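Complex shown without one protein chain; remaining protein chains in place.
Presenting chain A:
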Amino acid sequence: MDNRPSRHLPVRIRSSRCEPPGQRRLPKREIGGARVRIGLLTEGGYPYLSGEAGLWCDRLVRGLEQHEFDLYALSRSEREEAEGWVPLPPQVGRVRTAPLWETVDDGIVHGRRARRRFAECYGELATALCTAGPGGASGGPEGEPAGQSALEADRFASALYGLAELARDEGGLPTALRSETAVRALERACRAPGAHRAAREARVPDLLTVTARLERALRPLSLDWYEDDDLGSVDLCHATSGGTAALPGLLARHFCDVPLLVTEYGVRLRTHYLTEPDSSPAIRSLLAAFHGRLATETYRRAAVITPGNTHARRWQERCGADRAKLRTVHPGMDAAPFAEAGESPDCADPQTLVWVGRVEPAKDLVSLLHAFAEIRRAEPGARLRIVGAPTGPEGAAYLGHCKALAAQLFPDEADGPHAVGRNPVSFEETGGPELPSRADAYASGALVVLSSVVEGFPAGLVEAMFCGRATVSTDVGAVVEAIGGTGLVVPPRNPRALAEACVALLRDPERRNRLGAAARARALELFTVEQNIAAFHSIYLEILSRTPARRVVLDDTGEPLPFGVPAEAHVPGRWSDPTARVAARGGPGTARSGPGWATEAEPVRATTSVAASEGAAR
C-alpha cells in the first residue's frame, strides 16, 4: 500500500505570469455580489491580438469593471504568441498563459507505479473513445439507451480525472501521452470487441496521429493552474469556448470545486466535423468521439451554459446539455455607429435596395441579381447597391462573375440623350468618400436584402436592424432567430420569392417604416453590448448565489477571520428551511442558504463541496 504523501511539483509546464504592479487586490466579497473574481479561460483568444473572440471578451472585461478577472489563456500558435496582447484594463488581476503548440517535455520519466497508473487511465480513455456507438458522442435522446451512454460518459470522466490527478501527483504527462504505452493502449482499445467500425480500421499512422492530437488536447491537464492560489482562488471559471478551453475549468471544478460557466458561440464539436474533412475515418471518428465526450462532460459539470444562439443551443442539447442550465446570451454588437442612421429613417432613397457583406459564393449574389431583374420589371426605378469586398481569390472570381452577370442583365441607362448612362446595379466598397462606413451603406437604402444560402449568426442583418431598415432575408442559419417578426423571410435559392417580398415592401413605405422601427427596437433590446454584459453579470451572480463557501475568509489585515464561515456550512445536506433566507453576516456563508431550488437540484454537490472546503481550510 502506498502511504507516501503525493509529491507536488511546483511548475510543470512553462506558464508565464503577469501581474500589473501594485494592482494585486485582496479578494474581498460582499453580500449581493459586489465583487466577483472570475477566471476567464480562453483558447487562442482574448489577450492575444489575433485572437478570435477577442472583441467580445474585451467588451465583457471592460464592461464589468466592478469585478476582478484572472485570465488563463491557451495560445494556439507561435505566431499568435509573438504578436502580443491587447492592452488590458486594470480589473484584470493576473494573466497566465500556456502554449498548446509547443512540444513540451518536463523531463520527468515515470516510475513503474506511475506507468501502470497511466496505462490504466489511458486505456480507459481509449476504450471510452472507441466504443462510442454510431451517433455516439452525443448519446442522443432516441439513440442508444440512456444508461449505456451515461456509463460511457462516466468512464470517460473518470479516465480524464485520473490522468489529471496523475499529472498533479507525478508530472511527466506530456511525455507519457506521446509514449509507446499510449499508442499501444489506443491500439488495444481499437482492436477490442465492441469498438466502433471506423476505429477498428485504424492503421498505425492513424494511431500516431490520434495520440499526438490527444496529447495536444489534453495538455491543460499538465498545467500548474489548479492550486489554491491560482484557479482555486477564483469564484467562478468562465470558459469562453467549449473544448480545450473548458478543460481547465473542468479540472478546477474537480480539484478546487470552482463552478464553471461555459459560453459557446460556435459549438466546438461541430467545428471539428467541419475542419477535418481530409483525415482518415479512424482519425475523424476517434477525435469526434473525444470532442463529443469532452463536450458532454463539460455540459454535465457546468453550472450554467450560455449558447450564443439557438443553433448552438440545439447542438448543446444534442450533446447532452441539461435544458435547465442553458441560457441563450446573444452576442452583443456596438449600436453606436448605427444610431444616427437608425434615428433618421427618412434620409433613404425609397427606391434603393442595399446588400452589405463580404462577397463570396455562399452569399448567392447571382440569385439576388436575378431577383432584382424581376423587381425591375415591377418597379422600373429600383436600384441595387452591392457593398462589400471580396474575400480571397474565390470571392474575387465570384465578384467578377457577378459584375459580368449584372452588366448582362441590366444595360446602362441614361436620363436623356446627352447624359452619361448609369447601371442600376452598383458594386461598391466601404471606406471611400461616398460610403465612409457600413452605417452609411445601410442608411442609403430603403430596404436591406440578404440572399445567403449559408449563414451563421447574421451580423450584417443585425446592423441593418440597428439602422432601422426593413429587411428581406433568406431563411438560413440564425436569420429567423435574429429577425424575429421584424422583417420578411423567404426561402433560400428562390429569386422569385425574394423579388416578390422586395416589391411588396418597396410599394408600401408605411409598412417598411413600421418594420424598420420594430427591427431597431428588437435589435436594441436583444443584440447590444449592454444586454450581453448585463446578462453575464446576472449569470455570474446567479452562479455565486448557488455556490457554497470554499475558503477561509480573510479580514483586512490578511488574518483568517474567526467564524467567517458559520458552522452550519459544514453540515452536509439541507440544514435549513429551503425557502428561508438566513441573513447571516460573514459573506460567503450565506450562500448555502440560497434558494431552495438550487439545493434541491444538486444535493450531492453540497456535500462534496463542504468536504473540499474543509480540505482547503486545513
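The working rule: a contact is a pair of C-beta atoms (placed from the backbone, for glycine too) under 8 Å apart; a residue touches a chain by one contact, two chains touch by 3 or more; residues count from 1.
Assume contacts and distances are computed from a predicted model.
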Chain excluded from display, named as in UniProt, from "Peptide/nickel transport system permease protein", "Tripartite tricarboxylate transporter TctA", "Integral membrane protein" or "Acetolactate synthase": "Integral membrane protein"
Selected residue (touches chain absent from view) among A:Ser149, A:Ser285 or A:Asn309: A:Ser285
Touch with the omitted chain, as defined above, among A:Thr42, A:Thr211 or A:Thr296: A:Thr211
Option from A:Glu65, A:Glu78, A:Glu343 or A:Asp412 whose C-beta touches the chain left out: A:Glu78
Which residue of A:Ser149, A:Ser179, A:Thr263 or A:Thr547 touches the chain not shown here: A:Ser179
Residue numbers in chain A that touch the chain omitted from display: 76-79, 100-103, 105, 109, 132, 134-138, 140, 142, 178-180, 182-184, 187, 191, 196, 198, 201, 203-208, 211-212, 269-270, 273-274, 280-281, 284-285, 288, 292, 311, 314, 318, 452-455, 475-477, 480, 484-492, 494, 496-497, 500-501, 504, 515, 518
